[in-house]
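There's a structure below that I have some questions on.
A single protein chain has been omitted from the complex, and every remaining protein chain is retained in its original position.
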Amino acid sequence: MVLTIESVSKAFPGVQALDGVSLDLKPGEIHALMGENGAGKSTLIKIITGLHQPDSGRVLLNGEPVHFASPRDAIGAGISAVHQERNLIPRFSVGENILLERPPTRGGMIDYDTINRDARKWLDMLDRGIDTRAEVRTLSVAQMQIVEIAKALSLEAKILLMDEPTASITEHETAALFTLLKRLRENGVAIIFVSHKLEEVFAIADRVTVLRDGKNAAVGEPMTTMTRDKLVSLMIGRKERIAVLGERNADMADVVLEARDLSTSDGHRNIDLALHRGEILGLYGLVGAGRSELARAILGGAEITSGELRLHDKPVRIRDMHEALSKYRLGYISEDRKAEGLILMHSVRENIAITIWRKLAGFLGLISGARESRAVEPFVEKLEIRTPSLAQTVGNLSGGNQQKVSIAKWLAANAEILIVDEPTVGIDIKTKTDIHELLGEIARDGVSIILISSDMPEMVAVADRILVMHGFRIVGEVANDHQYETASKAIMACIHAVEDDEPTSAG
Amino acid sequence: MPFLRRLLIVEWSGLAVAIVLGSVLLAVLTPNFMTEYNIYVMLRSFCVGLLVGFAQMVTLGVGQMNISVGAIGGLVAISFGGMMEALGVPLVLAVPLAIAIGALCGLINGVLTARTGINGFIITLATASAFTGINLGITEAIPFYNMPAALVAFGDERFFAFPYLLIAPIIVTALLMLFFARTVPGRQLLAVGGNPHAADLSGISRERTIVLAHVLSGGLAAIAAVLAVAQLGSAQPSIGADWLLLSFAAPIIGGAALTGGYVSVVGTTLAVILIALIENGMVLANVDPYWVQFLLGALILAAVWLNRWRAVKTGTD
Partner (left out) sequence: MSETTGPASPVRNRRPFLGGASGQVGLLAIVAIFWFIFSTLAPGFLSSFNLYALGRSLAVDIVIGFSQMVVLATGGMNLAVGSIGVCAVMAAGFLLQDLGLPISVGFAGALLLGGALGWLNGFAIVKTGVNAFIITLASASLFLGAMLILTKAVPYNGLPPEIGAFGRARLFGIVSPLLIIAIAIGAALVVLYRFTALGRQILAAGANPRAAAMSGVPVDRVIVISHVLSGMLAAAAGLMVVTRLGAAMPATGGEEWLLPSFLGPVLGGTLLSGGSVAVIGTMIGAALVTTIRSGLLVLQIGNFWLQLFLGLILLFAVLVDRYRSVYAERRSVGVKS
């Protein structure tokens, strides 16, 4: 074993990211690491690369326990990685970025001729079209990703970690990358490969380790014994997670929100959708399909270049969230709870009341704490938010309870339409079910919901109808029968149909 | 218009044009402008300003700021003067000691910000006050007047319009250009400023790089202080008191990225030339000196606005 992870655990405030996870990596293998969003893959990668330190457990390199205090140590030990986040210096040239770890010097001065020559060598294996002298900030997203990969390869490490390296590159470039990875494998390099795309994993991996909710669902299973279905069920867990929600009574005659032939400056084309009173409309698609961006565009985050957005059968243009809430009673629950959903340093009470402060203001525009508490309490009870008090700082709650707080504020605001973006990422199974039931309940009370999710079981369990998005278009509609097998097959069929049409489209 | 677009991308092109136009205008309007003596005066006043701008530029490059540039300057100036007048330290020894004191002040700034992760603004605001306090406490605001003749001569004499004082900034400029373009620490400094997270992952020590930037900043401020003492012929405790605005104006007008990761040695130099030109023009035209204050503020705002506009225009935000 070149690298062994022994029951590693890691906690962040409010969430146990990794719980006794193990993995072993042999020289000359491509080892797939799979799991849903929030399963802990990136955390594991960050521990191996020295960015995080485990709370418990061991990391062994060639049988010797190692402790990486920083990425420097990991690089020094021969580990290189392509991370999910962009890790390039925008104002530096492509070549200098590729050789940033160890710039060649001559007489103490950086030798740019050698940089360009060496960088060229690595780039040529992937894409001949990128100039090593170009500033990185002038490249496209796909080109930047290629540079990231070339940078990781150039370290000629014995262990290579690739966290979704194909997320933004073309199929052509993916093919080139795979040829290269296979060659490295023959040379004895050990590769950990993280991807959401099953096809890729089956095409290239020798073994697979699956994480689910921060735990091992499978450790180093040979791919030869693996089937698609088996892998998927390992990733998403037991089928019975699909809770049957109570009946809903959507009023299909009452269209509350409608997009007609909508195109946006973000690249959406010809979007048609209709949301009915009391309905949960699912918006399914893989990462990068343009779902969250569509939500943003509806809420004024991007320009609508053609087509029409209608609320209650009247054309509208929403400028920003302030207008969306105050004029149209539209709410948005962001997928990025920490950055956009909550104000972590403020209390539960303030986080829920933020949408209704203007309404709470009484004599002379003053708000009393008691009044605020009275307004907020029913929702804390209804959503069963577990908090010692309303004054508790939200940052100290668990992930699930945080998410409930971010839902509660829109209930308090009496929103009529809710756009919910990946509501259960990184949340434990019990709370996940709670939130699903809650969404069903809200819809029964007459709120119309657009549910954005890449969690297939969640989609099948919760949505009434499912619109499938791909490449910033809506490519199909599935009437949800709440049966996982048939519904998921129908959804995947929509995506495969377009993928077959456009063989060169970016994943 | 590809030529115009290329000009847009080179941050300092506008500055070069402004300097040429301004010089021509001044030469035509005021007969005194093109005299040997006036050019000497202008070049001489440019020396200290340039180093002050550089002192701030290196901290901007790493994504930090240094409010204490002027305070370090003042402290170094009086230490420099004091050690020569009161302690009789010879000039050749006093200069490196003075620069070392500046670097030490920078080291304090750097270690405090990098180790604690506290906003560099508040740390250097506090140390600025402390450095100024030591300065005033020691001198009680009384200057050291007896400077070595060699130093005064260096600050005063000239070869035609070329002041000897200018030698120091020319050397420093060349070294800084080399530092940022071709040396590993220089590139690492800009890498940390450009994307600290990426620099971490590439094994560059963020802490050490930030400390290095502050040490350099302190050292450059110290050189500025030594030049100021040479220029004035005495070590005034008030040296540096009015450097704050200039220190930011020069690199920012010169095109430095406010968020760090990009600085322009040439741009900063041109910006200081432009500022010297404006000041000189004001004096020649007998305009209220208060206009300089006003124009400097306006110039910074214009530069900031121009940078935004350029970023939008060229799509390289």
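A and B label the chains in the order they appear, each numbered from 1.
Please note the rule applied: a residue touches a chain if its C-beta (ideal position, glycine included) is under 8 Å from a C-beta of that chain, and two chains touch if they have at least 3 such contacts.
Since the structure is predicted, the reported quantities are computational estimates derived from the model, not experimental observations.
Touched by the hidden chain within the whole complex are the displayed chains A, B.
The missing chain, though absent from the display, is touched by one residue of B:78, B:99 or B:123; that residue is B:123. In the complete complex, the residue from A:173, A:350, A:416 or A:434 that touches the missing chain is A:350. Here the missing chain is touched by one residue of A:5, A:150 or A:325, and it is A:325. Interface residues of chain A with the unshown chain, by the touch rule above, are 10-15, 17, 37-43, 52-53, 55, 84-85, 287, 292, 320-322, 324-326, 332, 334-335, 337-346, 350, 353-355, 357-358, 360-361, 365-369, 393, 395-396, 399, 409, 413, 422, 425-426, 454. Where chain B meets the omitted chain, the residues involved are 65, 112, 116-119, 121-123, 125-134, 136-137, 140-141, 244-245, 248-249, 252, 258, 288, 290-298, 300-301, 304-305, 308.
As a working rule, only the chains that are shown with their structure count from here on.
Mean C-alpha position of chain A lies 45 Å from that of chain B.
On the chain A side of its complex with chain B, the touching residues are 49, 51, 70-72, 75-76, 81, 83, 85-92, 96, 100-101, 103, 105, 108-110, 135, 137-138.
Chain B contributes residues 178, 181-184, 187, 190-191, 194-195, 197-205, 257, 261-262, 316 to its touches with chain A in the complex.
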